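Below is a structure I'd like to ask you about.
Apart from one protein chain that is not included, each protein chain of the complex appears where it belongs.
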Amino acid sequence: MTHWAWLVPALPAFAAVVGLFLSRYVPGGPAVPAIVGTALSLLVAVVLLADAESNPGAVHQTTVPWTPLDGFHLSIGTRIDGLAAVTSVMVAIVALLVQIYSTAYMAGDPRYSTYAAEVSLFTAAMLLVVVASDLFELLIGWEVMGLCSYLLIGHYWQTEGARSAAVKAFVTTRIGDTGFLFGIFVLGVAAGSFDVGQVVGRASAMSHAAVTAGALLLLAGVVGKSAQFPLHVWLPDAMAGPTPISALIHAATMVAAGIYVVARLYPVYLAAPDARTVLGVIACLTMLGAALAALAEDDLKRVLAWSTVSQLAYMGAGLAVGAWTASIYHLLAHAGFKALLFLAAGSVLRSVGTNLMSEMGGLRQRLPVTFVTAVIGAAALAGLPPFAGAFSKDAILTAAREHGGALGTAVYAVGLVTAFVTAAYATRFIVRTFFGSYRGALDVRAQVHESPLVMTAPLVVLAAACILLGAPVVPNSYGVASWLDAPTGTVPLHLDAAGVVLSAVIVIAGSAAVVALYRRRPDEDPVTVLGHAATPLVHAFWVDDVYERLVVRPAYATARAMRLTDDSAIDAAVVASGQGTSAVGALLRRLQNGNVQAYVSGLVVVVIAIVMTVSLAVAR
Amino acid sequence: MTRHGVTVADVVFGLLGVVCLASALLVVTARNVIHAALWLVACFGALAGCYLVLTAEFVAWVQVLIYIGAIVVLMLFGAMLTRAPIGRLQELDSHNRPVAAVAGLAAGGTLCALVVSAFKDGYVDVHHAAVGDGKAVGTAIFRFFVLPFELASVLLLAALVGAIVLSRRTAH
Partner (left out) sequence: MHLSLALVVSALLFGIGVYGVLARRNAVAVLMAVELMLNAGNLDLVAFDAWWRDTMHAGQVFALFVVVIAAAEVGVGLAIVLAVFRLQDTAAIDEVTSLADRDPRVLADAAAEVDG
């Protein structure tokens, strides 16, 4: 069956092509190729997962050789191990649910067919990244994802916010992608091949400098795509795109691609402890900073965006301390609850028409299904056992504490503080949206109603996933972990009862604090209790402003200077050459003044001069 | 090469040459176009004399007949028809005078120098020359130069027709 693994990215790609060019001939509209393509891809992925489950630890690689340039040999194909199988199933499920949800959310949008095709293309690209057997193949998928992200964030391109957000996302991730590209070069050259299996196999044999350089350069791309500090600035602004996109790209798939690549090439990182230290430091900074920023956000979707940044940092921190299985488990759990939260937010926004929580409140009676599923998602986000996000986070923290050394202790400490803040903002999110009294416009309140089945069904499915992904941990031994085949040298997934209890207490404390503040003052934003300390949080620690000053303004100034140079120097030179020629022409024009005598004078004088010269010369 | 002395022919020719040059100068400096035309007559007359000294009788008579008799008359007609004032002429073209003087001097000077350096020993024996009377010139034309003669007549015809066409009043 693994011979057919190439269908997994190929089917959505085909659906994208059909959707882009032939959607008007397909009966049922553009949604059909999109949904059918993704569903079939899911089917193949499930079969692959079943295969991986029955043969744990097996790696199936099917490749064809390809020589794009003379002397440059690649082998393109698929490499299916447990990690790839599980992740491809996750991606396909979330993509399918998003496509189904979008049929209602984007109903009436004039560009829906392009949207559906772009989502299919994106799914294909992500799946290509997941199953790729060659680093360049992976890079192709990586770059196409960046392109689709740009296109989809800029879906509402008639608004300034969407346009600039799309450009910001693309440029910021591009900065990371440059490092990523060079990382591929370094690793490929050091391993003698760009095949993933070869790179992973020879990682321990590479020179320390090469493997560390490669790992760090790849990390640049990870930081960009997975929105870690300092390239995190694009993700909150990317919320200008449609909400289902945020669910797919900025929760479950694209941002997880960075973590996935680190996991896929983990032996490289095992051989480069310095790179892991860097990753860990970045993760700690991002984890806490993003959680604090989420605490102060009023925009519903931006809260979730900051939350994504923070949760990805958890995964990054896990990989930094060697907790491979726990990080991947958290990736899967995060995909589930974050997609759920985004889709629930979409359901709310579609009714209420505003993103700002200060204009919402008391919506739980009118949006019952959304409310219940959102609460489940928030609980998973906060890390409340037995929901999905709890055990994965605890596993990371346990591994950090027990096996991480100094870095691990830092991760543990920061992780606990972040857990408190995470619980706080998750609770704040629920309380401000669904509890209290309605703070928005009255005519809108009358229209608020539950979303159609096509939208609530995915919510229910994802809520079930949040529960189920947590539950298997409790009775038996880590069902998810057995599907993944962790590389040797990583910390296996295990939990410490004391640790679980401690983190549960912290989570409950965070929630309780917010609930208490709500009870005291039901309609006031709980973050105002921090007073002036909230200012850095609201401005997200002014990172965007720093970039504005350091990068954006000089870039604009340079552009203006270039244009001035072009206008006044280069253009002026060109124009001046024309004017100069005209001036010379004007001078010459005086020779032809119409006076015949002048012409004849010139003629005679020159002829006589010639005659004199010749005769003098001859006479000599 | 024997050196020859100054003969009567030399003197006569020299005097006629002086007359010719002087009247030519007056032609180009006269303030009145009619006066210029009359000085032109004097110049042509002196030239006819020069031709006679050079034993070119037929040419001398043709010079008088055609040049003085027809061409100068034509010019007088032209001057009067273009209402050149009988009185003082408009100012000569003072803008071009310096250049013209330089050009004239240079042209004359160069030619003189060339000619003198090339032919300073040339001598025309006027007593034993082939006389260019009517019979001799006529024979020469109709024996050796018939074609140019015919072409010249065609040329005259063309000039005649052309002059008539050019001076027609355009009928609109």
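A few comments on the model shown:
The first chain written gets the first letter, and so on, giving A and B; residue counts start at 1 in each chain.
The criterion applied here is as follows: a residue touches a chain if its C-beta (ideal position, glycine included) is under 8 Å from a C-beta of that chain, and two chains touch if they have at least 3 such contacts.
Only a predicted model underlies this, so the values are computations on that prediction, with no experimental measurement involved.
Every shown chain that the unseen chain touches in the whole complex is listed here: A, B. Touching residues on chain B toward the chain that is not drawn are 4, 7, 9-10, 13-14, 17, 20-21, 24-25, 27-28, 33, 36-37, 40, 43-44, 47, 50-51, 53-56, 58-59, 62-63, 66-67, 70-71, 74-75, 77-79, 81-84, 89-93, 95-97, 99-101, 103-109, 111-112, 115-116, 119-120, 122-126, 128-130, 132, 136-137, 140-141, 144-145, 148, 152, 155-156, 158-160, 162-164, 166-167, 169.
Residues of chain A in touch with the missing chain: 586, 589, 592-597, 600-601, 604.
Operating definition for what follows: only the chains that are shown with their structure count from here on.
Chain centres here are Cα averages; for chain A and chain B they lie 102 Å apart.
Residues 597-598, 601, 604-605, 608-609, 611-612, 615, 619 of chain A touch chain B in their complex. On chain B, the positions that touch chain A within their shared complex are 93, 96, 99-100, 102-103, 106-107, 110, 113-114, 117.
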